[in-house]
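Let me begin by presenting the structure, written as structure tokens, before commenting on it.
Missing here: one protein chain of the complex. Every other protein chain is in place.
Up next is chain A:
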Amino acid sequence: MTEKKGREVSESCVDSLLTEMVSTYCNRFYANKPELAARRIEAIGYQVGHQLSERYTMERPRFNDHLEAIKFICKDFWSELFKKQIDNLKTNHRGTFVLQDNRFRWLSRISIDPSLENGDSQDPSAMAESKAAQATSMHLYFPCGIIRGALSNLGIPCAVSADISNLPACSFVVRIKA
């Protein structure tokens, strides 16, 4: 263990690693099985979220309810990862939470692999568009996995999906399992 507190790396390192990890699973391993690629990418995110949440909650008391845990994700957890908090939190008070980041960093910084964007089709523009959308959604499995892993470590099993209908905002929808 050679842990260094407060250590930093250039943001390009994280961006490059994420881009390459997603591309490895989507283009090289599971080029024709996007749902398998998605599951692997989400699983990697899950591990990361689980470990980060473990580290960030070591010295704090247990959360009393789901809302407290979700607020921790929105504030402290998000700040550690993105140097900003989640901008908007909504809930239906029945176990669904919507966490909105108005300018989600990984969508603006990560370069989408061009080979994912170029498709051969009769209608190249539509094809390219859907490929690009698919590439973007592949990238989002990672932060979804991170949130699910973090909450799972806090004893909250849930499903997490992302909504980017309002770019550059990104909303993460957390559905807590009863």
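Simple rule for what comes next: a contact is a pair of C-beta atoms (placed from the backbone, for glycine too) under 8 Å apart; a residue touches a chain by one contact, two chains touch by 3 or more; residues count from 1.
The criterion applied here is as follows: contacts and distances are computed from a predicted model.
Comparing "Trafficking protein particle complex subunit", "Small ribosomal subunit protein mS33", "Glycine cleavage system H protein" or "Glycosylphosphatidylinositol anchor biosynthesis protein" against the UniProt entry of the hidden chain yields the protein name "Trafficking protein particle complex subunit".
Within the entire complex, the positions of chain A that touch the omitted partner chain are 1-4, 7-14, 16-18, 20-21, 23-24, 28-29, 40, 43-45, 47-48, 51-52, 55, 80-81, 83, 111.
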